[in-house]
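Note that one protein chain of the assembly has been removed; the remaining protein chains are unaltered in position.
Up next, chain A:
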Amino acid sequence: MVPETSRGSESRSSSLNGLPNTALPPQPSESSDPQKAPVPKPMSAMQTRSGRGSNRQDSSDERLEREFKAKHLGSLGVLGWILFIHVVGIFFFTKGFLLTRMVLENKSSCQVLPFEDSSKLSAVSKNDGGCWHRKSFDKAIVIIIDALRYDFTVPFAPTAEGESAQLFHDNIPILYETAVNTPENAFLLPFIADPPTTTLQRLKGLTTGTLPTFVDAGSNFAGTAIDEDNLVAQLRAAGKNLVHLGDDTWHSLFPNYFDANLTRPFDSFNVWDLHTVDNGVNDHLFPLLRSENVTKWDVIFGHYLGVDHAGHRYGPNHPAMGAKLRQMDQVVRDLIAALDDKTLLVVMGDHGMDAKGDHGGESSDEVDAALWMYSKKSIFGRTSPEAAIPPKTARERFVPQIDLVPTLSLLLGLPIPFNNLGSPIEEAFSGRHGNDWKNLVDVNRLASAQIKRYQHEYAVTRGAGDGQEFQSLELWEAAESAWQKSPKSGKSNAAAMRPIYGSYREYQRETLNICRGLWAKFHVPSMIQGVGILFAGVFLLVLYARGVRSDRTALTKPLLLSVAAGSGSGALFGAALAFGGVFDMPVTESSALLAATGSIVGASWAMIVKPQHLALPLPNSLWGWLAVIFTVSQSFGFASNSYTIWEDEILLFFLCTFGVIGGISSMRQKTTSDRVLGVYHSILFVILGRIASFSRLCREEQMPFCRSTYYASATSSTSAPWQLVIPFLVTLILPAVVKSFYAGSKSYEGVATLWIGVGFRLGLFLTSVFWMLEGADDGEWIPISKGMLKSTRVFLAQLVLGLAFGAGTTAFIYSKPCVSISVTQGNADSEGRSKSPSSAQQPGRTTVTILGFANIYGTRFFLLVVNFALGIILMQKPMGQGAMGLLLWQILSLLEILDTNALVLGNSAIGPVVLALLGSFYYFKTGHQAVLSSIQWETAFIPLSTVKYPWSPIIVILNTFGPQILTAIAVPLTVLWKRPLQLNDQSRAQASTTSRAPASKILSDIVQAACTYILYFATINLATTMWAGHLRRHLMLYRIFSPRFMMGAAVLGVVDIVLILFSVGGIRWSMLSVGEIFGW
């Protein structure tokens, strides 16, 4: 990499070894501070060395080097064990917490009836035009009025004394009027949503007929397109021409299903706009109903958003809501007027809204929607006189929303979608007199048979008969046998048919309940096992990171031995228990569980058995307390949805607190240079953080108190043109900033000049060009073909990655420390200022000048941070690049604050913890939030054209957790920055032959810092895990607590791995590099 420099230092250092004379190092910038000018020490070592003969020194160096390498591997082993504990804990909690439903790819088809023996379908095969059942309508208009709550649609009925109608009452009477006045043409029912009551999840339910779970395993996790069998797909398969108007969520769910010419999607995000979507739908809907257009379509889906937006913006009790509902009333009246006989009109809400007009949770107000069906044909009926008028409240005679799926399917003559769990709605099939029991039995038998088929297929795919699933099958058998016995001929026989209908219904509802329990029931014992392991992990980490007083590297061997013994016997025991049938879980799981438990016991024994190693892990300074307060208060905060939502602001608050206290503490320092530097960097630290805080991507819950700045607008995910300037600013400023920090300790020497001055700058410049091209592609500024632009970009990105991780790693592994050593003959007196006493004995023969001595460990290791910074910056959007630049600057500033306040050598917890805070803070400043939707999947295509494993996931991780990764890489610097070089004294090495090498002290400090850093994330992970488990029935579980738990777990895993592989792992090369030049 750096032939010139490395040759220079090599030759000089060797000549230095052979010189039987004095060397005279200049003291670095802080030379006035004796604590920071360790220079005499190496010189004395060199003198001793030269005095006693180099052979002995060499062998001693070799021994120390071997010892260091062994201890280093041992330390990685300990970190690996910590990772193991975390993985096992998270696995067991997740197993019980994140319930998944398998998505079956099976599709129902017209030709295959759901019955096992297809010969028995004589009764239904006379379908006139319908598939499984005779159809009632050819065409349908399905109108969704987003957030149409049931009580909006029925006359106001006071439930308590003195209650008066609110502004949302009695504004959309048409639905109720028609249902009461012409019951054979219309019915109105409460329509209960399955939470989460968000539009996307609801549309899934309304079209597939199945229940939502947090993770639909098997579905494409990145995309949102529905790949289960569904109503829209069945319509499409039946050759219907589909039109969609309104909310564009439909298009992410059903891409390419709709007639491109007639369909008009509208952006659904701008909740402040009440009218654009609704007017747009009206403008395109009514022309389609004119006679000349009526042949162009078969089914129209119209999705109005005004009511929902009025709720979000004003809440339900507001004149705007009244006006909006009246507008909807008029829309329905106009539709009725324009409707023909063959067309079914459905109007429904996909969910309700709470008292503030918001939704997402599972409160009654949020799940209570309304369903109204209308037809000019008289086909709807009521089976009992009580059902003559629509229910007063949503708690009576309600139907689940999934019932829409079989109902619409059978009315339109389609097969019922394979995954459906809903039941046909009684009113739609009971005939105009409400006594067509035969029809009811037919449709319910079909629906039941399909449910049974699904149940069977699910059990087969799952690979286990669960027992539970078969309970409801008895009901099926009973219904089926009753049906077989019933008379097949003649008019419908109410007395005989009614109970059969009832038993089919019973089977359907029972199955629905079972599935609900299956997919929404948490496995609490497994969750507790997970939390227990994580808790023990945090406890041991506290002991190991903050309680161990002696050299950690000396503890490594006994610790690893007892961990190995414990986990080994635990694994065997667990396997035995699983085989013996004591544990009801697979062998691997049971042995992993007991291995983790065993290793915890073993590690506790290893640490606690020798109490002289341990001290009470309590902070002994304000700094330590600050670290504890930051970590613990945040952990408690995650029990509240507000503190989870506003995590970014809280992190800013904490970081600013640290900066202010850093400034205060710096004012107390004795030397002026410490005071000035410390205060300067504290102010810088605080201001940089505040600047970074302007980069935000707001989550939904932060509205309306937050304004997104990360992209061009709140509704786009592309950068504004002005944001493309940011990468160039970063290119211009960041290398200079890094250089200035190197120059501060005269360390901008050797490889640093080339790598930071040229390599880093070049990489950043290429990154800027990349994002400029990306912007040009988005905005179509350059008349070059998209393919050409794309391949150019991919090439540039790969070049940057090659530079960062290929060339960068080579440079990191093989380069010499960032020092410059020069030897001048004679005339040492000219540099009298820096003369050290030991050199005064033999004045003026040869002077060895070492520049960059004061920060030899720090600057050498920081090269790795630069490599990763370059790679991560490439993966960020332009705004995020600015944020990452600020992060790198803040890290350097933090290191200086730590140094001026004597926290580097003090092994204070505050350094790693503030780094962790920085990592978490910048996670939010690079366009992320603790929600799944903020993952920037498209970054996988920055250096690649297609998805390639394992690279694509790694790239997305680099984008998502880039800040945490960068700070994890920087962790060793909290004990290395400006750490004086300490070498093994010959006399000392002889006196105590064992392990008092300074290198092992450094290693111990680094492991301590790394464990403290992990401790922050492990505590946060434990807290979010516990809260998610504890609040598993909370309204906001899916929106807030679950995503935060998943983020905490993912971050912990990533941080553990990065620390092992790169951060602490990389120490090996930077220490070897220093040791090679200066000995051990």
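Criterion: a contact is a pair of C-beta atoms (placed from the backbone, for glycine too) under 8 Å apart; a residue touches a chain by one contact, two chains touch by 3 or more; residues count from 1.
Here is the rule we go by: contacts and distances are computed from a predicted model.
Q: For the chain that's not shown, choose its UniProt protein name out of "Glycosylphosphatidylinositol anchor attachment 1 protein", "DNA polymerase delta subunit 3", "GPI biosynthesis protein family Pig-F-domain-containing protein" or "AP-1 complex subunit gamma".
A: UniProt protein name of the non-displayed chain: "GPI biosynthesis protein family Pig-F-domain-containing protein".
Q: Return the single residue from A:L98, A:A225, A:I661 or A:V737 that touches the missing chain.
A: Missing-chain contact among the listed residues: A:I661.
Q: Which of A:T588, A:N620 or A:S822 sits in contact with the chain that's absent?
A: A:N620
Q: Any idea which of A:Q401, A:N641 or A:T1025 touches the chain not displayed?
A: A:N641
Q: Thinking of the whole complex, not just what is shown, which of A:D259, A:D329, A:E649 or A:E1076 touches the missing chain?
A: Reading the full complex, the residue touching the unseen chain is A:E649.
Q: For review purposes, identify every residue of chain A that touches the missing chain, sorted by number.
A: Considering the whole complex, chain A reaches the absent chain at 41, 356, 549-551, 620-624, 640-643, 645-646, 649-650, 652-653, 656-657, 660-661, 663-665, 667-670, 686-687, 689-690, 693-694, 901-902, 905-908, 985, 988, 1001.
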